[in-house]
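Here the complex is missing one protein chain, while the rest keep their positions.
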Amino acid sequence: MKESQAYIERITRVNRDFQRLDLAVDKSLSSLRAGQALLVRRIDKDYEAEQWDPYLRELWFPVDIHASNILVIEQPARSHFTPGQLLSIIGPVGQPFRFRQKLRSILLIAYHTTPAALLMMLAPLLEREVGITLVLMGTARDYETGHLPGEIEIIQADDDLSWSDMVMTLGWADQVFVAVGPGDELEHLGDIMRVIRRRRNNIPANYVFGVLQRRLPCGVGACHACMLNLRGTQKLQCVDGPAFDLTTLRLN
Amino acid sequence: MKESQAYIERITRVNRDFQRLDLAVDKSLSSLRAGQALLVRRIDKDYEAEQWDPYLRELWFPVDIHASNILVIEQPARSHFTPGQLLSIIGPVGQPFRFRQKLRSILLIAYHTTPAALLMMLAPLLEREVGITLVLMGTARDYETGHLPGEIEIIQADDDLSWSDMVMTLGWADQVFVAVGPGDELEHLGDIMRVIRRRRNNIPANYVFGVLQRRLPCGVGACHACMLNLRGTQKLQCVDGPAFDLTTLRLN
Amino acid sequence: MAIEITRPGKYSLIVSTPVMPAAGTLGFADSYKGLIDYDKLGALVTNPVTIEPWNPASGTRAIPLDAGILLHTGLPNPGLRKVIGRNRKLWAKLPIPVILHLVGISVAHALQAGSMLDDVDEIAAVELGLSDGIELSDALALVEAAAKMEKPLLVRMPFYECYELAPPLAEAGADALVLTAPPRGTARDDHAGRLVSGRIYGPLIKPLVLRMVGRLRREIADEIPIIACGGIHSPQDARDYIDAGAVAVQVDTATWAQPKMLERIARDLGGWIATRHKDALLDEWNPDMGQTEAIERRAAPPEAGPDLRPGRKR
Partner (left out) sequence: MAIEITRPGKYSLIVSTPVMPAAGTLGFADSYKGLIDYDKLGALVTNPVTIEPWNPASGTRAIPLDAGILLHTGLPNPGLRKVIGRNRKLWAKLPIPVILHLVGISVAHALQAGSMLDDVDEIAAVELGLSDGIELSDALALVEAAAKMEKPLLVRMPFYECYELAPPLAEAGADALVLTAPPRGTARDDHAGRLVSGRIYGPLIKPLVLRMVGRLRREIADEIPIIACGGIHSPQDARDYIDAGAVAVQVDTATWAQPKMLERIARDLGGWIATRHKDALLDEWNPDMGQTEAIERRAAPPEAGPDLRPGRKR
């Protein structure tokens, strides 16, 4: 873990709602992999003029990596960024997603959050010819997907969190990753586990993972604000996460 | 008094340390005169994203007025402004300076502050062919004056707040305006009164004025944070100021 | 809308909007004329008043902080008699009730002020400010003395003593409690280099007072309405206090930075909705910006919105 500087090299609008930032980052971040994130603070050139509002660092999950030192970040179009802007970065935060060695098909679910935390895996998995299905649930259904790779199957879930060929999709998938937003995230993961359980009656270990995006005050395992109860133990989202096997995570 | 919007139409660098902003303002400000100021807050287009740091409005004394709706503001070059930027303005704050009807010669003093509060009078007084002397004291001696009209005589005071032909300058002047910065401003005015009193033994009323630039929380006479003790009475900088006859102001 | 913000009884204060300025922020009468539509407020709370004139504090009065301000004015005022004399006519013309803030100094002072104020019909109610660090016995005596007035009595609690004093004072004749006065603090005046003491204002005060309101609302008998004051900077801040059990709110220094915010909060809690036209220019809809004519319509509070009934009816 270290603190480094980055700057915004380019800003591209990808659709009505989102823009992507090309972030030139320190070499220490070039080994960042899907699942790992950055804790970001906008800084001034004149360090002394530092403001404390906003106070917390933002949690950014890169969606792609180019040329070893460009991380691509997806942000709402209404957020104001300028090329050349300096950022202070703590990272990489967390552990890479662990994929099965023999992965043929993966199911991604974004529920009440943008799928950004799940997008970094797309390029490497497509290269491995893994079949990818992305299900958008709750407010995630408003997410426009035109800029995502065409090979991905995209499904809008119904209000009851199901979709037409749900049983088949679940059966085909070797692994499921469910991204939820902060605020009631454990309840939301519980909702999804109930829906899945109704379709598939015994859920193996390392099959369905919740991807958490709680606000991280420190990001380094110091403050313990991101601690989760797992069966028989406790883990930190910032150190051990963001993905946790939903059969072990306590969801109440 | 009202609140209105303004935007920055143009930014011009006038020297190493200062820039000038052309501010397109509401018609209600077109009658603003030397001595009157604006209380300014930078605002976002997206009002909801409002931040509370900085918390107080800034006190800006325009240095010039063009075409009835452009106010010119002098600001340190290191402050960050962009053309098109929106501002919320409360103003005009305070009373115009009261000049003698028969004014031939005026002495301006800036002590531990930029002379900005005194510059708006330059153009109209030069038009009336008033002789103007500007004395820079304390930290004001660092102020570069190349961009000021050539007709003005500029003097750097010595460390003891005097200058070579001080007695003559004081004798010639029909009126003296002394601008001081916030923080120990009354002590600073006291220093200057002592220096003047040593040169000129009876100081008439309405001859020497202190121009105050205290921080104004409300600017409309409500909070009473800017209240000053005058002989036998009390006045508000924001309503009755910024200029006060130094023979009536209680300086301790 | 008619909201009774004091204990029901012989003297009681009814306002049309549960939003008012905090003492010391809006002056004695109409300083904010042209900037705020007084008609939209529930009441005017005046600057603090004492019987004798008080002089302004010497030295620095205001220090900007990160997202806040320290203020030390010394509560200058020309004394109760002059305050009444100079403002009586203005008060009569205001479209809203006037609450006079009386500095709580001593029992004798309170009794004397009370007898003067009983003759002033333009004053609808009195808010008594208790000083920081006051002992419970002194506070009780002060409140009992002030309660002899023939007007509703609001009592503004000091910050640090609030948890301790609010429950007993609720029993002592107050018609409403105002939680709280701003806390005292110390900060450095960067210009002069000195440490300066004063009161601290800013959005970070709100979570501190919001907890006090929530906890004390559960502890204090429902007959005493609580009026919340501290760090309100948005309509949502005000709604949070109402949700926590306050019957009304006082907005303090936010008004200085954004005068229209006070009105905007009053419109929000008062049941007016400022509708934004789809293609309206900023100037045309945002009540915080320039000459705005927001569209007004009387509406029932939104379903999930604040419960605007007085606290005691909960």
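So that you can tell them apart, the chains are marked A, B and C in the order they are listed, and the count of residues begins at 1 in each.
Just so it is clear, contacts are C-beta pairs under 8 Å (C-beta built on N, C-alpha and C of every residue); 3 or more make two chains touch, one makes a residue touch a chain.
Keep in mind the model is a prediction, meaning the values are calculated, not measured.
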item	value
Chains still shown that are in contact with the chain withheld from the display	A, B, C
Sole contact to the chain not displayed, among A:Gly181, A:Gly210 or A:Pro242	A:Gly181
From C:Gly34, C:Gly74 or C:Gly214, residue that would touch the chain that is not displayed	C:Gly214
Residues of subunit B (touch criterion as defined above) contacting the omitted chain	51-53
Positions on subunit A where the hidden chain makes contact	1-5, 26, 41, 43, 45, 47, 50-57, 86, 88, 90, 181-184, 214-229, 234, 252
Footprint left on subunit C by the chain that the document does not show	65-68, 70, 133, 160, 163, 183-188, 195, 197, 200, 202-208, 210-211, 214, 233, 236, 240, 243-244
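The rule is short, and it goes like this: only the chains that are shown with their structure count from here on.
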item	value
Identity of the most central chain, Cα criterion	C
Most remote chain, CA-based centroid, reference being subunit B	A
Cα-centroid distance, subunit A relative to subunit B, in whole angstrom	54
Subunit A-subunit C separation of Cα centroids, rounded to whole Å	45
Interface hub residues of subunit A, defined as touching at least two other chains	51-53
Subunit C residues counted as touching two or more neighbouring chains	66-67
